[in-house]
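Excluded from the complex is one protein chain; the other protein chains are retained at their positions.
By letter and in written order, the chains are A and B; residue numbering begins at 1 in each of them.
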Amino acid sequence: MSAERAGSSAQAIVRCAGLEKSYGQRPAIRNLDLTINVGERIALFGDNGAGKSTLLQLISGLLRPSGGGIRVFGRQPWGGEGARARAQIGTLSHQSHLYEELSARENLALYGRLYGVPDPQARADALIAEFGLTGRRVDPVRTLSRGMTQRVALMRALIHHPALLLLDEPETGLDATSRQILANHITEQETRVTVVLATHNVEMGVSLTTRDIVLRDGEIIHDSVSLGEQRTDANRRRDEVTRLVASRAS
Amino acid sequence: MSRPQQASPPGYLGQIRILLAKELTVEFRSRETAIPMAVFAAAALIAFQFSFDLRGGTLNLVAPGVLWVAIIFASLLALGRSFSREVERGSLDGLLASPIDPGALYLAKVSANVILLVVLEAVIIPLAAILFNLQLFQPTLLLTLLLGNIGIASVGTILSAISARARAREALLPIMLLPLLVPVIIAVVRATALAIDNGPWGDIQPWLAILAAYDLVFLFVSSLLFYVTVEK
Partner (left out) sequence: MSLTGRRFTVTDAIGIAAFLAMLIALYLAIVESPIERVQGIHQKIFYIHVPTALVGYIAFGVVAFASIMYVWKRTDRWDRVAVASAELGVLFTTLMLATGSIWGRPVWGAWWDWTDARLVTSLVMWLVYVAYLMFRSLGESGPGTYRSAAVIGILGFVSVPLSYFSIWLWTNILHPVPTLQSSTDRPEGSILVPFLFGMLAFTLLYVYLMSFRMRVEESQRELNELRAAQEAS
């Protein structure tokens, strides 16, 4: 689990080995091994409480593991030591992480500064224009609709051109146009952004990604890479994932 | 990885500056804290007037205590919100997932709370001077106020983070804060009394030294320990 080992194979962005996380007495992630390589686009499926959000938060450095090891960009992601790793991660979660008293522009500029974006104001304006929110950019986030807030939250995740994008159910509240913009950002070939996308929407998950992982009770019960079927067609992937997620009562 | 622009996150001091600017902007927009604090402290001063009858001979003995009790109780309004608002809106997680050092977040919050206390005092010190006919405009008093504010904010801010997620946080914060603030309370009240009485510098000095020591110790220990309180 040393930083050297993770760094030695330049391909691996995330390495989890025997990863454990429990909240008090309740385990959320159990003995999980996972390697994510540069440029991979992963869909994370599973029921509510299967551990999708917990896994994303562990990778983003928001949670400290209860056991096992995790390295993101070769570093421990949480705490003061994790700042260098977190600088390259963009996160979208159930919460918008926005200050409702501030405008979309101010929120984005704040995070742009924290991530060290060269011209945060200009970058914020560019994203706001791309997501079609220019007319509302100076209104406090409090006054925006739920869908608009979700769009700003998504811009917040993208503000610093992250190398690793962690999206927790991004489809919630997003309109068709924004979904298309998100899809463009994810599948952009020249930036080769690595994506982990947790979703209940199997259709969308499969269409945007190249690898499926299904979680149940904090464990990986299916990983399409380990099964060596990275290039199977979308229909087979969709049926497989749907069957696994549905087979809850086993 | 080819990325359009190379981002370089700010260092520790840069983080403090950005986060402090954020605190002040949010407060300026919402005015949820500074104004209620000042109004509360003014109301407390009037309540004290009727409780202690602050006139004549005992005024200089009682006034410093009255002033500081009002300030410390009013500070609970700022400290109580400092982290609970961040937890409620979920913005704390956004900050913690960004490339900042938790210690920088702590120091930015301390600075914001010190500024709120300065704003509060800018209102109630002149008010107290007028209402009670006190000679409050002494240079040593300014120093006492500043050191006292840092003391209150240094401990209050970390306790604010600790109590933000707890049940009964409104009760927990003062219960934990007041015993820890005993050295500050003693020192600021004595130093203020001496400043009002135009006491010699040599008498005031030990109290300011205690305050300075308290501020340094708690700023140092708390900024090191702060990450423990926000970890999940």
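FYI, a residue touches a chain if its C-beta (ideal position, glycine included) is under 8 Å from a C-beta of that chain, and two chains touch if they have at least 3 such contacts.
None of the values given here were measured: they were computed from a predicted structure.
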{"item": "Touch partners, limited to displayed chains, of the chain removed from view", "value": "A, B"}
{"item": "Where the missing chain touches chain B, by residue", "value": "155, 158-159, 162-163, 165-168, 172, 175-176, 178-180, 182-183, 186-187, 190, 206-207, 210, 213-214, 217-218, 221-222, 225, 228-229, 231-232"}
{"item": "Residues of chain A in contact with the chain not shown", "value": "23-26, 66"}
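By our rule, only the chains that are shown with their structure count from here on.
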{"item": "Averaged-CA centre spacing for the pair chain B and chain A, given as whole angstrom", "value": "38"}
{"item": "Footprint of chain A on chain B - complex, ascending", "value": "1-10, 15, 18-19, 22, 25-26, 29-30, 89-91, 93-103, 227, 231-232"}
{"item": "List of chain A residues in touch with chain B within their complex", "value": "38, 57, 60-64, 78-80, 83-84, 86-87, 89, 91, 93, 95-102, 106, 110-111, 113-118, 140, 156, 160-161, 163, 190-192"}
